[in-house]
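First the structure, which I've put down as structure tokens, then a few questions once you've had a look.
The complex is shown incomplete by one protein chain, all other protein chains being positioned as in the whole.
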Amino acid sequence: MELQEYFRLVFTDYTLRTITLGTAILGAICGMLGSFAVLRKQSLLGDAISHAALPGIAIAFLITGTKETNVLLLGALISGLIGAFWIRGITRNTHLKSDTALGLILSLFFGFGMLLLTFIQKQPNANQSGLDKFLFGQAATLLARDVWFMAIVTGVCLIILILFWKEFKLLLFDADYTKTLGFNTKFIDILITSFIVLAIVLGLQTVGVVLMSAMLLAPAAAARQWTNSLSVMVILAAIFGALAGVVGTGISASQDNLSTGPVIVLVAAVFVVVSFIFSPSRGLLFRQIRFIQNRKDLQLHKTLAFMYDIAKTHEDKSHPHAIKILNNFHGFTRKSLQKLESKNYIELDGQMWSMTQNGYHFAANLYNQQLSTNND
Amino acid sequence: MTSAQIEIQLIASVVAVACAIPGTFLVLRKMALISDAISHSILPGLVIGFFITHDLSSPLLIILAALSGLVTVILVEFIQKTGLVKEDTAIGLVFPALFSIGIILIAKNANDVHLDVDAVLLGELAFAPFDRLLVDGIDFGPKSLWIIGSILTITVVLLMAFFKELKVSTFDAGLATALGFSPAVLHYGLMSVASVTTVGAFDAVGAILVVALMIAPAATAYLLTNDLKKMLFLSIGFGVLSAISGYWLAHWLDASISGSMTTVLGVLFLLVYLFAPNRGLLSVLYRNKQQRLEVSLLTFLLHLNNHSEVEERHINHLNEHINWQKVRSKSVVDLALKNNMITIDDSIISLTEKGTSFTNKAIDYIITNDDTGIESMKEDFFLFRG
Partner (left out) sequence: MENKKLAVSVDDLTVAYNYKPVLWDIDLAIPEGVLMAIVGPNGAGKSTLIKSILGIINPIAGSISIYGKPYDEQRKLVAYVPQKGSVDWDFPTTALDVVKMGTYGSLGWIKRPRQKEKKAALEALEKVGMLAFKDRQISQLSGGQQQRIFLARALVQNASIYFMDEPFQGVDATTEIAIINILKELRKSGKTVIVVHHDLQTVPEYFDWVTFLNVKKIATGPVKDIFNDDNLTKTYGINYKVSVQQ
């Protein structure tokens, strides 16, 4: 199936519409909640929780014998939460640091999960194909009621987010201060964390345990570059997430044996790279341009200051001087002279230059500014 | 035991030892998650290397893959330096993206690459003995044993040569710079060893379980000792133990060997986490309870020392004014009495001579931040602990 055909079919084919809607909703909720995870410096907690969910899926299957998604996801939720609490316990009760605790839980739980998966695979009356999808995600296995469930969770999450927006923002920015204002910070904290865990678990079927955390981080990290307002960041992250979900699903559905997880993550990564480079205020490209611009300005200002020192000695500030005397000054070029003339700081006349009134004042100001910054 | 079984256990043990050595330093340097990033992001390097060499055990492929591990480290550091996102986010963005590229490359070229997704996650330890190193028709044993064995040898040689430098720079970066060891050289040296080891181990145990083999033995050992040498030996021990018992567990369950190695590591960590003599959860909880009572006792004694007024020393004051619950104040008073620190006379509490000198000494220690002083003082004065 070609990509164009996919997008044509989205509007006509029921299954494709369901899948697309599902990944769009998932991307949106992940983007929204991911913004909070990124700002709380809990980026990698999501990674640990999603890996820790794997044994829960396997155990839920071993106990119930069903491949019912909701049952498996409940198992994922429980073991994800156990992992999260154990990480907290390790950092609180031992001298192991949080990076070690995260890495430990992530790899140990995942290893245990893989042991169980391979064990299930060898069982006679069960095939594991249904569980495999949780590793890298298969959007194609999304059913209409899965999508409904996601939509309901997203709706609830949105309502909570709007209701407690003020409190969330306050806690994210300054937790101690929040406490002194009389808010129950533990309650807000648990609210945010449980929604983040919920979003991770919801995404397991589509994106998989291995790459789920990127789904949470990437849209938020991209969105942060375009705005300095939290609300705009959350909305943008939701849009980026939804776009990554739809485009990623489209590409993976139009190719053979390509899991959705890696494709969605790559699409989201492209958003991140573009944002890192091209964002007008924070992006690396404009930062570099500004840097070069500043350096050029500095060069011009140096030339001007040198001229100012010469002009200062004359009664008539606009007294013409030979260009030759600038020659031994480092950093002077014909071009910079022309630039200064175009800014109306100096006038050129053949081999002579003279300072304008405008240029003289500017240079004098420059001099004073430098003095005051040195004093700081 | 068949010879294949012995060879698998041997390979697993060597992999575990090779991982435990750099892992110890990563844990001590608070860079455990870098191993997670490396293990994921060598995948595209591995696949591209395979397109070029068509041989999973070629040294060129190993170098290419290890280079892509190093590139990850540099990329993460670059993103951190731009200040566009927080440090942890930088790690979280880089490795899933690279890992995804690797997975997609494998999926798109499934016919040419003899790597499938299961192998990426779990490795192929069970098949390792079948790929033999043959020179002129003579069998020199499994190829992967030679690869990981050479990596281990290089690691051990480097470890012995630079042990002092690594030790100093791990525990005191400032001193290391002052002594003239470049922290950057050691940092990238360690990262290179970690990358090469990860590539070598990848074949055997897969991407995510490499992380377990690096971090878990070191973290478990760190709960038992603070001594670097002991920690190295302990983590090597835990690694080998998990390799051998993991193999038999997998044999018994008919499941993945690397999965069960990790599970054994998990169980080991859990046991040590709960029962380690000084740092285990149980002894921490016990000590916390004891410390809480003893701090309360110190507070109580200091209060008596500070106040000569009778009403401040009335036994009821403890409940009302210091704001303690009844039970707690009773146990504090009991402990003070047992240790002959106080006397109670008509509900008015007074410090004994011993109590006064104890309190004065304690203040000195706390103001000068001398923690060990307090503990040894407690040994001297207390007949009964909390």
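By letter and in written order, the chains are A and B; residue numbering begins at 1 in each of them.
Operating definition for what follows: a residue touches a chain if its C-beta (ideal position, glycine included) is under 8 Å from a C-beta of that chain, and two chains touch if they have at least 3 such contacts.
If you're wondering where the values come from, they're calculated on a predicted model, not measured in any experiment.
Residue-wise, the contact with the chain that is not shown comes from A:181, picked out of A:156, A:181 or A:322. Screening A:76, A:233 or A:326 for touch with the missing chain picks out A:233. In the full complex, the hidden chain is touched by subunit A at residues 39, 163-167, 169-170, 172-174, 176-177, 179-183, 224, 227-230, 232-233, 376. In the full complex, subunit B touches the omitted chain through residues 83, 288, 291-292, 294-296, 298-299, 302-303, 306, 321-324, 363, 366-367, 369, 371, 374.
Following the convention adopted for this analysis, only the chains that are shown with their structure count from here on.
Once the centre of each chain is set as its mean CA position, subunit A and subunit B turn out to be 29 Å apart.
Listed in rising order, the residues of subunit A touching subunit B in the complex are 38, 41-44, 46-47, 51, 89-90, 93-97, 99-100, 102-104, 106-119, 122, 135-136, 210-211, 213-214, 217-218, 221, 224-225, 255, 257-259, 261-263, 265-266, 269, 272, 276, 282, 284. Across the interface of their complex, subunit A is touched by residues 27, 30-33, 35-36, 79, 82, 84-86, 88-89, 91-93, 96-97, 99-101, 103-104, 107-108, 110, 117, 121-122, 208-209, 211-212, 215-216, 218-219, 222-223, 250, 253-256, 258-263, 265-266, 269, 273, 279, 281, 284-285 of subunit B.
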